[in-house]
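There's a structure below that I have some questions on.
Only one protein chain is missing; all other protein chains are in place.
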Amino acid sequence: MNAIRISKELKDHFARSRSNKYVVHSIFKEAINLMDDSGELITLLTENKDLAPMSVVIAGRSSSFRNVLANDEVEITTSGMTFVHSQMQLDFSNASVTPCVLMLKGKGLHLEEQITKLNLLRDILCERGETSGILPLLDSVERYKGLGLKTCGLRMNTYCEFIQEVFVEILKCLDRKAFNEVVDWLPKFIGFGPGLTPSTDDFLTGVILTYIASAMMGEDSMEATEDFAQNVYRFSINRTTKVSETMLKQVALGRASENHLKVVQSLFISNNLNFEFLVKRVLANGATSGADFLLGVYCAMVLSKY
Amino acid sequence: MNRIDRLFSQDLKVINMGLESFSKDLKKQEVPVVQMDWRPRAGGNAKLVALLDKLKSNK
Partner (left out) sequence: MICYEVRKNSYYDSVTLMLISKEVKNIEGVKDVMVGMGTDLNKELSNNLGLGSEKLDELSPNDFFISADVVDEAIMEQVVERVNGLLKEKKSSAGSDYRPATIKSALEMMPEANMAVVSIAGQYAEGEVSRLLDNDLHVMLFSDNVSVEAELRLKQKAVDKGLLMMGPDCGTAIINGVPLAFANVVKKGPIGIVGASGTGTQEVSTLIDKLGSGLSQVIGTGGRDLKSEIGGLMMLQGFEALMRDESTEVIVLISKPPSPEVAEKILGKVSETKKPVVVDFIGGDIEAIKAAGAYPCLTLEDAAYKAVALAKGETPVDFTGFSLSDEAIDKVVTSKVAALKPEQKYFRGLFTGGTLADEAMKMLGQSFGGIYSNIPLSPEYAIENLTTLSGHVCLDLGEDQFTVGRPHPMIDPSTRSDRFKTDIANDVAVVLVDVVLGYGSHENPAKEVADAIHEVNKKLDNNVIYVASITGTEGDPQDLKASQSVLEAEGFIVMPSNAQAVRLVQKIMDQLNKKGA
């Protein structure tokens, strides 16, 4: 297998890290997770997937993960990795290196421009129809803010009904930027919902990334935001899945998958990216992960812009 | 270089508009393929489609 892209974070990690032994943690059709003995998770992705922090994208025609054995040992070398028992090699010496970290270069958007994009985001989310994640809670943030918008019309499901009260409490705290109080609610919130990355974790990832962007634009305190993000990560340890934990750890450093980053970027600075396309790419992640992440972005924006 | 000659020297990368089984077959062979979610434009009204095309070409 040949890697065509590698995230800068992973490349740096390999250069820094003393451990060079990993174990195959989980195998999916389009992704393989590897874990080292310190619990660090790294990911191999096919070309269909967006580059994520701590990940490598494998060239299309050799994208088959079929032959990788469960629990195989993996050794990292300077130019690639060897799957010891699967008898496979991955070469990343020719892979292009891309950072998966939030960058906001360019002209900041006016409030009206931001609202226009936000409305487009809302339309796409409402169009999505039935969902088994927590997206239907979109109505509650709008009602809380008294926006007077027509309801999005998404039907509530058991997950929404269960978490609704805590969700609104968290919104209230976020609205006051009372991050310490949010932290008190976390044990009743983190790691909830269907999927490998539970819905509430995706939601928090969206919120955190948006707040980081906002802080980078000077609208919020970076120190408080980072502190909050770190707290969320600390609370997630052993309360949610390993994959989700890793996602929260990364986002606390401003890192996320490419298109997730681009969506948030596009809400703050002027660029020539196709916003609708990006949103739909993100939505296509998992069954509900993308939608739950975007709900987090939407809520964070609504809370701070209205 | 002629476009067909260039095609013969490249790896095939396919956009599939229509029957999904064709893209499944290509995926099995590890050929990169994008399956489109194609729907008739303007809700399948042939007259309207023709009109839209006309408007576009007049631009």
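A and B are the chain letters, set down in written order, and residue numbers restart from 1 in every chain.
As a convention for this text, a contact is a pair of C-beta atoms (placed from the backbone, for glycine too) under 8 Å apart; a residue touches a chain by one contact, two chains touch by 3 or more.
Predicted, not measured: the structure shown is a model, and the values here were computed from it.
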Omitted chain - touching chains that are shown: A, B
Sole contact to the chain not displayed, among A:P53, A:G191, A:G206 or A:G296: A:G191
Touch residues of subunit B, complete complex, unshown partner: 2-5, 7-8, 10-29, 31-32, 34-41, 46, 49, 53
Interface residues of subunit A (partner: the chain not displayed): 25-26, 28-31, 33, 48, 132, 158-159, 162-163, 187-198, 200, 238-243, 274, 277, 280-281, 283-289
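In this text, only the chains that are shown with their structure count from here on.
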Geometric centre distance via CA averages, subunit B-subunit A, whole Å: 31
